[in-house]
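Shown here: the complex without one of its protein chains, the others still in place.
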Amino acid sequence: MSRGQVFYLQMGCLGLAVLLAPLFMSNPYYLNVLNVVALNVIAVTGLNLLIGFAGAVSLGHAAFIGLGAYLSGMLSSIWGWPPLAAALAAAVLAALVALVIGLPTLRLEGNYLVMATLGFNLIVGIIMLQADQYTGGPSGLSGIEPVRLLGMTFSDDQSFYWLAWAVALLGLALARNLAASRVGRGLRALHDSPLAAAAVGVPTANYKVRVFVLSAVYASISGSLYAHYFGIITPRTFDIFRSVELVTMCLVGGMGSLWGGFIGAAFLTPLPQALHVFDQYKDVFYGGLLMVLLIREPEGLVGAWRRLRPRFGPKATGRPA
Amino acid sequence: MTGGEQLAQYLMSGLTTGSIYALVALGFCLIHKATHIVNFAQGDFLSLGGLMMYSLLHWAGLPAPLAFVLAVAAVALVGAALERLAIRPAKSRDAMVLIFITVAASMFMRGIFKEVWGKQALAMPPLSPDVALKFLGATFTPQNLWVLGITLAAIALLSFFFRATLTGKAMRAVAANPRAAALMGIDTDRMVLYSFALAGALGGLAGVIITPITTLNYQVGVMMGLKGFASAVLGGYGSFTGAIAGGLALGLLESLATGVVSSAYKDLIAFVILLAVLFVRPGGLLGRAQQVRV
Partner (left out) sequence: MDDILAVENLSLSFGGLQALDGVSFSAPRGLVTAIIGPNGAGKTSAINCMSGVYRPQGGRVMLDGRQASGAPQHVLARRGLTRTFQNLQVFANLSVLENVMVGLHAVTKSGFLGAMFRLPGHRAEERAIRERALEMLDFIGLAELSGQPAGQLSYGDRKRVELARALVGRPKLVLLDEPVAGLNPAETEEMGSILLKVRGTGVSLLLVEHDMALVMRVSDKVVVLHFGRKIAEGTPHEIQNHPEVIATYLGGREEPINGVAEAAHA
């Protein structure tokens, strides 16, 4: 079986699981959790493209999610735009902002993007709090319209479940198509040896910027869906902590592995719900988990799996030691 | 207030915050030289400096000079612990992984600070009683002078340490060429440890002297850390002189710009400057772009 076939088989299994899961959900609250998982999968998939391909990490993805959420929310609730058009406009703006941040920083070593995105996240937080005539300040923006499409309204947990997971699966498939293409190979090559990649014609800086922009668009879409689903958004949802949480999800699963990101999001999203004490100690928990993971197992769960079960999986031979 | 007096006022506050940015930038610089990574916990060193000082004064009731020394030493110890417990044992030597270990450490530390000291702002007393001083029309407090004086003293000490002591010279050798330094019998691991401890001390020092002016809470260092980084970039990342110049320049720019922009958006300025510098002169205002050898 080729790797492409393996991927689509995995996608098929996941699709089936998504279709069947609601049958086993007695409590609508669980659907709500699954919906948040889907939204995180979308953002993490985008971030994973950046980490795995460009070898760069963003600490500002929560801000791109926030940008998507606030812009979409403001356009639809203040100016009466249809939610989908608002989400689209937000994605375009997120792309432009990512371009402005990425162009100067991605030519340089990874450090600069990390700091620039961290700064960006702080700034977006400040604007959300200060520009209260538009954003509602600390108490947030409420009364955001749900997404309407083909006569359906995606407002309750059940209907939004279909929408969120459809987008999440589509996002995964598109990311995988990119990975398996000329562009994706160029990007992976660039991660291994920027010098040799340039020597065969990969415009390295340009590709890194594009991947960053793409990952910002994924984040923005995730944020827009979030806003139209919950109907209310507050600045706290999009702070630095959220950005670190997203990176943790990528790294727990395995840097640059699309399924790794999925596993990370699926595993870490329900944790706060499962552990009530968790909310108070979440920085200690995430910080500690991420630290231990990076020290002991920098390739994440997928990497550990490949190492422990060398005869399994499509990438059976794994990476060199 | 006349225009001149206002200017003097801006200069005074710009120099004060600029000194702090310079101290933080120097911390970034030290760790960069030793390991070529960015230490994201640098800002948390600053928070911890202030928090320790607060506790030693209010909980332990120590006299200010003793509390001052112990607070700085405690943060230096935390810096060393970060290197020993998190950076050195890491399996991967990939810079990105190491950088994210410091990101994680930063979040972990902040979580602990929040548990120990709470989320509320704490009232940090100045080093000497507040009286209004006047100079060239600018009004300021003795704490401003403490900040300027202590920063100056720290820079002088640091410069002496690197120029005149054997350990300082060894640290410079490791920064210039770790392999050659190791061949010369220098314990490079130890020098890296010292760099983290020294970076911790600088961060702690900044926290102790600035929090009476700003405010003190568990995450006061986050924004300061970012601005310290912006300063380091502004001065040409990795250069000590650049870090000091960059810090003062950013502090002054920010202070002057507050006269023009609303203070609510003051923090935007550092970020805009950071991006602008990266766009135009990625080597920093004092630095120059290097050609990589293959």
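Quick notes on this structure:
Lettered A and B in written order, each chain numbered from 1.
Simple rule for what comes next: a residue touches a chain if its C-beta (ideal position, glycine included) is under 8 Å from a C-beta of that chain, and two chains touch if they have at least 3 such contacts.
Source: prediction; values computed, not measured.
Although one chain is not drawn, the whole complex shows that of A:P104, A:G125, A:G140 or A:G184 it is A:G184 that touches it.
In the complete complex, the residue from A:Q5, A:S142, A:S193 or A:Q280 that touches the missing chain is A:S193.
Screening A:L174, A:A266 or A:V284 for touch with the missing chain picks out A:L174. In the full complex, chain A contacts the hidden chain through residues 174-175, 177-178, 181-186, 188-189, 191-193, 195-204, 210, 214, 315, 317-320.
By our rule, only the chains that are shown with their structure count from here on.
Centroids of chain A and chain B (each the mean of its C-alpha atoms) stand 32 Å apart.
Here chain A touches chain B in the complex through residues 55-57, 59, 100-101, 103-105, 107-112, 114-116, 118-120, 122-123, 126-127, 130, 195, 240-241, 244, 247-248, 251, 281-291, 294-298, going by the rule given at the top. Within the complex formed with chain A, the residues of chain B that make contact are 37-38, 40, 86, 89-92, 94-97, 99-101, 103-112, 114-115, 222-223, 226, 229-230, 233, 237, 264-265, 267-268, 270-271, 274-275, 278-279, 282, 294.
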